[in-house]
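First comes the structure, then the notes that go with it.
Taken from a larger complex, these chains appear in their original positions, while the remainder are omitted.
Chain lettering (A and B) follows the sequence in which the chains are written, and residue indices restart at 1 in each chain.
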Amino acid sequence: MLTEIPSWGEMLRVLVELAGTLAFALSGLLKAARKRLDPVGVCVVSFLAAFGGGTLRDLLLDRRPFFWVEHVELLWAMLALCVLAMLFMRQHHLEVTEKAIQWPDALGLGLFAATGVHLALNDQMPMLVAVLMGIATGVFGGVLRDMVCNETPTAFSDHQPYAVCAFAGGWLYVGLWWLGAPDWTALLACVVVTAGLRILAIWRKWSLPAWRV
Amino acid sequence: MLTEIPSWGEMLRVLVELAGTLAFALSGLLKAARKRLDPVGVCVVSFLAAFGGGTLRDLLLDRRPFFWVEHVELLWAMLALCVLAMLFMRQHHLEVTEKAIQWPDALGLGLFAATGVHLALNDQMPMLVAVLMGIATGVFGGVLRDMVCNETPTAFSDHQPYAVCAFAGGWLYVGLWWLGAPDWTALLACVVVTAGLRILAIWRKWSLPAWRV
């Protein structure tokens, strides 16, 4: 997507994608560490958490080359991150808490959802598809992360609003886009609302309705 | 696939695809509910069970746009189905039985296998590939459903004939197609035989040979 003449929206989107990737990689790294995977596992799970969502998005939208081929520096950074993190973790006995995972996760969710919706709309996808693509981009990395760790994805089982936040943010993006708002406004609004809702949900301990079966 | 001039076979295939999608969504919904997933999880698992097989098929056959992009109404229907089902389940304490899952599953299996073989043959795939594509289309949704629910896919472990039925039905389709029978005959035959065998297998309690290792 960088072959187009870079506009402000473009630039912002790329920065957003970098930040989101880092946030997710971190969440994957912590989860893998808590699961006592070996160094290779830690790297792979970090990679999956970071690039899984975006790769699924590119695969479904049939976008080539993948964003991590266009930006190999991303992969190098990821590799460095994993190695450093593991060395660091070996030295200092790092207490890995749920909280430590949830915060970068909330950010990444918003960032990825926004890019997903953005690219889907650019490809003339229907609104609902664009929103679902946003959710997939934001959630699939974490889902893959949990599945590889042989757990039921927390996104689907912990009764906390997660994908729902991306759903709300995604529709906000589509709405603003439909009203003709500039890309960067829609992007920013989507990120802020999605991440904001997610953090509110954690802070307020909101939970999705349970149900008898 | 709807860009072609719709013929009877085309029409039938689309209807067949709709029915199959609904059947699988239901099986996913019930499984997720039994697994006590949260509402988001229930929706996602229903989506995966319903669209997983067809999406894999389109991905492997490199067909774009996906059938659920061409028919966004499918996604809307699914969303409505999930919400309604969850509201319904909240009110009436619904007893979810294996049986309730197996029947729509049997139908979906036959319907999806048929469409898979049909599209693969249209793309000049070799016969065996077409049959395997049919099996994948019919089985993968359920496999994804079980994997996300962190279970060994029942299709591979419960010693009941399942994929085998699709295998038989698929070869029947290929055979009729090879004999130059019209699409709708082959489709119908494949659906009837596959679903029929599956239901017979359940009713007669057929089981695949176990083995010592």
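Heads up, the rule we're going with is that contacts are C-beta pairs under 8 Å (C-beta built on N, C-alpha and C of every residue); 3 or more make two chains touch, one makes a residue touch a chain.
What you see is a predicted model; the values in this text were computed from it and never measured.
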{"item": "Where 2 copies are displayed, count of copies in the complete assembly", "value": "3"}
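Definition applied: only the chains that are shown with their structure count from here on.
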{"item": "Rigid-body rotation angle, chain B and chain A, from Cα fit (steps of 5°)", "value": "120"}
{"item": "Chain B-facing residues of chain A, complex", "value": "59-60, 62, 125-126, 128-129, 132, 143, 147, 150-153, 155-160, 162-164, 208-213"}
{"item": "Interfacial residue positions of chain B with respect to chain A in the complex", "value": "32-41, 44-45, 55, 59, 64, 66, 68-69, 72, 75-76, 79, 86, 89-90, 93-94, 96, 147-150"}
